[in-house]
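Scroll down for the structure; my scribbles are underneath it.
A single protein chain has been omitted; all remaining protein chains appear in their positions.
Coming up: subunit A.
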């Protein structure tokens, strides 16, 4: 398991560095605009007031976009960061196993005395490690720049919100991995399906406040339980995060069970 983990990390080291750098740069650049927003909040407030309600619900779960929490949520946490984490996690989930199966190198590994579960565990550990590296980099930069620009928010809560965002991404990655672990047929659509669920979920949930009929289906979607502003303000119900975690664990278990018995290749 360890050699699989290390080899996977080695193979993805530049991509991981790229993701860490990219996400950090996005966070840093946005936070650097905070002083401007704060200083011109009156004028910006008038502009915002004239925008349609759907715009606001699309960019944030906060009603006051100019407050520190509203700024953080609308610029970073509500849409862009979870999407980036989701794309990263789904691309990991849909390639960690499937790429080796498609290219045939999986047989090279399975010809060793390595139980399939352990092989998959190594791959999962690699995915988890990469997500953790990028999350830590993003959190560090967010804390550093929030402090630098004087954003009046608890640094711990900023970290928690970023962690929640990564956790939700991880869950979609788990879905992609489970689909590709169940079989090549389901694996083929794993990335598309997971991404569609993530983006579709976001659209439905961000509009639920405007359309009553969306309220009920929205409750079925993960995005409904992703409330970064609440995290920043300290009012988040962390049971929701445990829900994400539990679903991720269940998906991992499904991946294990599916992969350990099925035919490889073809």
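By definition in this document, contacts are C-beta pairs under 8 Å (C-beta built on N, C-alpha and C of every residue); 3 or more make two chains touch, one makes a residue touch a chain; residues count from 1.
As a working rule, contacts and distances are computed from a predicted model.
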Since a chain is absent, check the UniProt entry for it and pick the matching name: "ABC transporter ATP-binding protein", "Aspartate carbamoyltransferase", "Pyruvate dehydrogenase E1 component subunit alpha" or "Cytochrome ubiquinol oxidase subunit I". "ABC transporter ATP-binding protein"
Which of A:9, A:114 or A:155 sits in contact with the chain that's absent? A:114
Selected residue (touches chain absent from view) among A:18, A:45, A:104 or A:234: A:104
Residue touching the undisplayed chain, where the options are A:7, A:40, A:54 or A:237: A:7
Residues of subunit A touching the missing chain are 3-4, 7, 11, 103-105, 107-115, 261, 263-266
